[in-house]
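Heads up, the thing below is written out as structure tokens.
Note that this complex is displayed minus one protein chain, with the remaining chains in position.
As written, the chains take the letters A and B, and residue 1 is the first residue of each chain.
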Amino acid sequence: MAPSLLHPPSQLSHAAALQLSQQAPAVLRSSPSTVSASPLSALFSASESPELWTKYENLLLSCLRTGDERAAHQCLERLVARFGNDNERVMAFKGLLKEADAENNGQLELVLKEYDQILSDNDTNIPITKRRIALLRSLGRVSDAASSLVRLLEFSPTDAEAWSELAEIYLTQGLYAQAIYALEEVLILAPNAWNIHARLGEMQYMAATASGAGAGPYRKYLAEALKRFARSIELCDDYLRGYYGLKLVTSEVLGDSAGSTKQNGADEFSLPDPATIERLNELATAKLSEIVRHAAARDPGWCGYDELEVAAARELLTKDASALPGVVR
Amino acid sequence: MAQVPVQTIHRDPQLFYWILVPITIVMILTGVLRHYATVLMATAPKKLDQKTIREQRSLLHGINVRSNFHVLSKRSFTTRRDALTTAYESGAYLKDPERRGQAPPNPMSDPSSMEGMMGMMKNQMAMIIPNTLIMSWINAFFSGYVIMKLPFPLTIKFKSMLQAGVATKDMDPRWMSSISWYFLCIFGLQSVFNFLLGNDNAASQMAQQMGQMAPPTGQMFGPGVDPDKQFIAEVENLAVIEHYSVLDGVEQRLLEGITV
């Protein structure tokens, strides 16, 4: 899929982001430099579409990522000209540019003070609140960021973006239970997000394999991780991360034969019987090798995979193949 | 029974140019104008303070938990249900907890709720005023003409509607006057507006009336609704949920559904 300016660029690879930001001069030239905010002239001039502003926002982000700050400032100027200085989104973008222009931590602290100032005037400015949290996190004050996020979620518990950020912060701190709780909240808001299902599976796998997990939680986490990965595959066919995780979990369960008879409580998910796990493992292996083969051959219809992920899958497969004689079947 | 002879009325072709065309053009232009008037008069969403946002989003959170409980494991769901139920029942999310149990303020006296009323009033006005104006314009200029014949027969009951202002007793009800062309335009121009203004236009009053019949979604936090009652109702909704999960049996579905 060719990178499009209509999608937020955070998921793109570096090359794609560079490609986007190199379009900046063309985009800036082809669009009218100012669209008036006055509704009367909007009636007569060329129609503006929401896509144009999405384009500017995403272009701004791509340009910042690739260091083209002049173009980023131009994008911002146009956004300001249209929506004014008081628009919450525009304020967040202005802050983002200031953060990008800052040369040392001292200047970043100044930006942080500015955010605090804005928030003391208007404590419901969610874009600025999120910028402040991101800045806190990049300054290394992770626990401050987490507590600000909790405060944000206290009055806005339907914000999936904030919940997933909180989950990632907790994960970096090793607080698996909290991270899993936060990610479950994301799933409540977006019940069909297969990437979140897979991410939750990954977190549960990490929680299970982390040192210090007892036998009970270990099985519980593994059982749910298995189901989460299975669900993510069910929602999105040929989902590489899902199959990768499924293979990891099933290998883990199969390799650990001890205590397999113990069942979890009624409230928890329990692992399926070993035969099913075996079949799931085989399915995941077969699918993974199919994906790796097609992706390596660059077959049409199989191009969307991230190269690093494909490489990781290939590595897992070779490791698995070499270790196979050792595993007692 | 004798065959009723087909009535023919000789009309001046100028009637078309001076009645039909003007009415049609005016109707289309009014629709366009109404669309833009609605766009211009749309009020930006009002700024809410933190407490109000908290109240509304907490309720939404509960609704989300209730409708998407199937992604959770039973224990996660029960934890959330217990937490939400306790918080809802104690009124922890209410904007001003000390006002609990009192009657909601009169929406007419509350300035914040007047805004919403004004919005509705504006929409109503954008519908009523042009209609009244055009009706009276047509009645003043074009009443008493028979301009065209409908291609399909109608019963005699339609006569008074279609031939308003034409007091001819024996005329076939298929003959219609200018005011009935106006009515036809009201109903039939929706497709024209679709192409002129895009699909979600506000030009046609038919679409607006449909919208009024459906329960408006914004009404959930509207004036005069007691949030405490909503919270209590949500507690009951949560309590009756019999939990199951989409993760139950997902491995079997996967093994059956996917072949390599």
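Everything that follows uses one rule, which is that a residue touches a chain if its C-beta (ideal position, glycine included) is under 8 Å from a C-beta of that chain, and two chains touch if they have at least 3 such contacts.
Keep this in mind: contacts and distances are computed from a predicted model.
> Which one, "Exosome complex component CSL4 C-terminal domain-containing protein", "tRNA (Guanine-N(7)-)-methyltransferase subunit WDR4", "ER membrane protein complex subunit 6" or "Ubiquitin-conjugating enzyme E2 1", is the UniProt name for the chain you do not see?
"ER membrane protein complex subunit 6"
> Among B:51, B:70, B:95 or B:122, single out the residue that touches the unshown chain.
B:70
> Applying the definition given at the start, please give the residues of chain B touching the unseen chain.
Residues touching the hidden chain, for chain B, are 11, 13, 16, 20, 24, 70, 147-153, 181, 184-185, 187-192, 194-195, 199, 242, 244, 246, 253.
Operating definition for what follows: only the chains that are shown with their structure count from here on.
> Quick one: report the Å distance separating chain A from chain B, using the average Cα coordinate of each chain.
Averaging C-alpha atoms per chain gives centres 37 Å apart.
> What does chain A use to touch chain B in their complex?
39, 43, 122-124, 154-158, 181, 184, 187-189, 191, 197, 224, 226-228, 230-231, 233-234, 237, 266-269, 272, 276, 279-280, 283, 286-287, 290
> Can you check the complex and tell me which residues of chain B touch chain A?
36, 39-40, 47-51, 53-54, 57-58, 60-61, 64-65, 68-76, 78, 80, 245-247, 250-255, 257-258, 260
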